[in-house]
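Only a single protein chain was left out; the remaining protein chains are all shown in position.
For chain A:
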Amino acid sequence: MSRFSKTLMALLLAGVTTSAIAFERYKGIGRVATEAEVAAWDIDVRPDFKGLPKGSGTVDDGIELWETHCTSCHGSFGESNEVFTPIVGGTSADDIKTGHVKSLISGSSPQRTTLMKVATVSTLFDYIQRAMPWTAPKSLKPDEVYAILAYLLNLADIVPADFVLSDANIREVQERMPNRNGMTTDHGMWPGVAAAKAGMGNGGKPDVSNVACMKDCKKEVEIVSALPDYAQDAHGNLAEQNRLVGQTRGKRTSAPGEPAEQGEPSVAAAALALANAKGCMACHGVASKLVGPGYNEIAQKYQAQADAEEMLVAKVKLGGQGNWGAIPMPPQAHVADEDIRLLVQWVLQGAKAQ
């Protein structure tokens, strides 16, 4: 039976009528969506909280969930700058009053954290629900999203430690968001109609106005910035990033790289590619600690241990904590068993590139 007729059968069994849609011009194309289908995909939450699921979560539950799902990338307090930019930091009690984060004006904060920028608490709920955790998006239940969000809000002192965030009180939380008054749509880069005509933006009026002067346009030319010498080779050897013929060549900025290996990639190269593809390299370096230990550190610690391979395969699969510090390694359910074994063997053999 073809895939098409299977789908059709399933729809008929489910009592779906495929002819209800009155697409006069394009007969036979498309069908009505079922309520269950729309509910399965229509998960967005708008600033007016349209789409917000019912539910609640405590700060305490949020701490637990955070440690399991979030700490490895974001740090225990949402402060980590190791993998992603920090979520928490840079906001004050005064900002909660004014609704505009002061350090954005002064530029005093070295980085803009999520809570410094975001104006709408709905954005955080929506994003955590649709895209987190990083390797298992859409796996959190609404109550878990509420709890994780409650913990984040507590870290920024937007809600107290005993707070229970719910669909019933999230509007009150919105009124305490530190940068709730920090967004403007008064600019010319919204392609729809202007705010004056019930849309957004200024209708497309640019904020700069240059003229196409052709002759003697200025007296002198001042170079205000140039690439510093130490950064010349930061992007590799530019001679190898330009064509070998033509009107120019690339400038040699470092020693020529090794010529690419011909033929089949080695087992080590395949393992390295796998480590990249599965996101392992986000937290582990080859030689040294990033978020988790470096591969060489792991090899050194366990090489002599007879059951090292089995033990590490289990650790990667199920996650672990405490061997290398407080930051837990989340379970890597998205990596196939044979791939985990290949990666562990590669790590124990020194995590070589070739």
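Here, a residue touches a chain if its C-beta (ideal position, glycine included) is under 8 Å from a C-beta of that chain, and two chains touch if they have at least 3 such contacts; residues count from 1.
To be clear about the criterion, contacts and distances are computed from a predicted model.
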Per UniProt, the name of the complex member that is left out, chosen from "Urease accessory protein UreF", "Molybdopterin binding oxidoreductase", "Branched-chain amino acid ABC transporter permease" or "Formylmethanofuran dehydrogenase subunit B": "Molybdopterin binding oxidoreductase"
Residue of A:56, A:92, A:166 or A:253 touching the missing chain in the full complex: A:253
Of A:117, A:176 or A:352, the one touching the omitted chain in the full complex: A:117
Chain A residues that touch the omitted chain in the full complex: 3-4, 20-23, 25-26, 29-33, 37-38, 41-44, 46-48, 50, 82-84, 100-102, 104-107, 112, 114, 117-120, 122-123, 126-127, 130-131, 134, 137-138, 182-193, 198-201, 204, 206-218, 221-227, 231-232, 234-236, 238-253, 260, 276, 279, 281-282
